[in-house]
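Take a look at the structure below.
In this view, the complex is presented without one of its protein chains, the others remaining in place.
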Amino acid sequence: MKPSFKDVEHLVRLAGLFLAGLLVFAVARAAYVPEDFGKFGHYRASAPADEAARVPVYAGRARCVECHEDIVQVAAPSRHNTLGCEGCHGALRQHADNPEVAVQKPDSRAGCMRCHSAKTGRPASFLNIDAEEHSGPDPCASCHKPHDPRAESGESNGQNAP
Amino acid sequence: MPGVDGFMYPNEIELQWSVLIVLYPFITGLVAGAFILASLERVFNVQAVRPTYRLALLTALAFLLVAPLPLQLHLGHPERSFEMLLTPHTTSAMAMFGFVYLWYLMVVLVVEIWLEYRKPLVMTARQSTGAKRLIYRALTLGSDNLSPASLLVDDRVGRVVTIIGIPSAFLLHGYVGFIFGSVKANPWWSTPMMPIVFLFSAIVSGIALVMLLYIAICSIRRVSLDIVCVDTVSKYLFYAFLVDFSLEMIDLMHRIYEADESFRALDFMVKTRLFTSQIVLQIVLGTVVPLGILAATQLVSFSSKARVRLYVTAGLLTLIGILAMRWNVVIGGQLFSKSFLGYTTYKVGFATREGLLPAILVMLLPFGILTVLLKLLPPWNDPEITIDEIPAVMMGPSGGAR
Partner (left out) sequence: MDKTRRDFLILGTRLLVMTGATAAALEHVLNGAPEAATEYKKAEHWWAMIIDLEKCIGAGHCVRACKTENDVIDEPMFFRTWVERYHIDMEDPDHPIVDSPDGGINGFPEKYPDGSGKTFFVPKLCNHCEDSPCTQVCPVGATFQTDDGVVLIDKDYCVGCRYCIQACPYGCRYLDPRTHTADKCTLCYHRLTRGLIPACCEACPAGARQIADLKNPNDPAHEYLRTHKMQVLKPQMATRAKVFYNGLDGAVR
């Protein structure tokens, strides 16, 4: 015997409650999901742009070259000619934007030894020395120009370049 | 590095998932297990366990309501957690679990409890006044019909809901297992056995919990417990435990036999950093001893009093063992380096957001909620029909004597 409506009426009330819940869910979805979500994939479409908007801190070698062509010329014959300037001088975008901003000169010993001290595991193709044996306590610049460190190019004159 | 032995990738020294994430599968496991016990009577007609039916449902509800809490305490941005429901990533087990949880809570648990309790809710509403009446009227959703036909509808629909509820309970905790089991980056977690092992250990823990609660509540209420019921529940606990134990042994033996690249590192970890929690707590105290006790009660005759004491002991040890299992999976999976060259240590704080104190409070809260539920929806002593109501009941809403 099929039940009358009155006998299932309470189930209808329950169903109504669930429908109300689904409605709340639909409204929340419309209100809170970012509009551009899902355009390129399951993410906020403007998220890559947000990441790209970050301001670079390193200028990049190409920008240094724009003004310092002379140093590039000095370094050209040496193995330092491919080095990024900021590897030794630190991040320089602020200086590139405003040349008044000073550029730090790396310590002439610690700065050089970070790469050139002989250490187990360093490939032989990369020039390295034992600093004590090589030059005792003397700074590297007493014999080498930082931008053109070849033996034949002589010592650094302590100035900006070469 | 303090607390680090050997080498770990620099970013993996600090654990990502804390003790709160250990509690989460424990709690959802209790829910699934309690429900399976309830379904034993409803679907498989094991009449002996009827006295635990409503208690099991309320226990499941109390614990399921608390389950999101440890997660919210863990999230970096809990205020954004609704994103999981609004923009769920369908490839993420964690996202889909949000819907499994909601489905289980609303469609299975709430509906089944409501249908089971509709009659006493209506009766209580009719017999009370003032604020209490308002509360109960709200709980009945305004329904006042207690005709035999409507009660039959309740029973039939309730049975269907329970039938749907069984695979739903399997899905609920199987999914939690899958959240871990599907992470190929972590060899301690990555195994197809994970959802199944989680599910069966959940069933074991849920049955043990309801059994303990039933014994405790009978003691608090000073009523004599139904010994046949308790005997039957513990018998099912024993069977479930045997299956669970076998599954975990299969997983263990498989790992030992295949001995893949991670095996030596994991083996070392178990024998050192996880020795207490895995060997002592989970395996010996938490599995072998309770299995032995339960086996003894099945094979040897004890007095009722002795049996109940043994069940309580076995039940408590079981719960400790299953909690230890969750700890070993979650924390254990983060103690070793993915380079297999090192180990770290888990430092759990006390009064921090993810420390021991919130963990203890999270575990106590469901019992508080259960106390409220037991008052609101007592599993026993349904209101009797009063003299004044006889004509209404006998007439039925459609009029005419029955």
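Per-chain numbering from 1; labels A and B assigned in written order.
Definition applied: a contact is a pair of C-beta atoms (placed from the backbone, for glycine too) under 8 Å apart; a residue touches a chain by one contact, two chains touch by 3 or more.
The shown structure was predicted, so the numbers you read here are calculated from the model rather than taken from an experiment.
**Student:** Quick one: say which of B:Gln298, B:Ser339, B:Thr352 or B:Thr371 touches the chain that got left out.
**Tutor:** Spelled out, the listed residue whose C-beta touches the missing chain is B:Ser339.
**Student:** Would you mind spotting which of A:Leu83, A:Val103, A:Ile129 or A:Cys143 touches the chain that isn't drawn?
**Tutor:** A:Leu83
**Student:** Residue-wise, where is chain A in contact with the chain that is not depicted?
**Tutor:** For chain A, the residues touching the absent chain are 34, 37-38, 40-44, 47-58, 60-62, 66-67, 69, 82-84, 86-87, 90-91, 93, 96-98, 114-115, 119-123, 125-126, 128.
**Student:** Against the chain that's been left off, what residues of chain B make contact? List them.
**Tutor:** Against the missing chain, chain B presents residues 7-12, 14, 16-17, 71, 74-78, 80-81, 83-84, 87-89, 91-95, 98, 179, 182-186, 334, 337-341.
The criterion applied here is as follows: only the chains that are shown with their structure count from here on.
**Student:** Any idea how many Å lie between the Cα centroids of chain A and chain B?
**Tutor:** Those two chain centres are 47 Å apart.
**Student:** Within their complex, state which residues of chain B touch chain A.
**Tutor:** It comes out as residues 82, 85-87, 89-90, 106-107, 111, 114, 118, 140-143, 145, 147, 149-150, 152-153, 157, 397-398.
**Student:** Within the complex, which stretch of chain A touches chain B?
**Tutor:** Listed in rising order, the residues of chain A that touch chain B are 3-4, 6-11, 13-14, 17-18, 21, 25, 28-29, 32-33, 37-38, 42.
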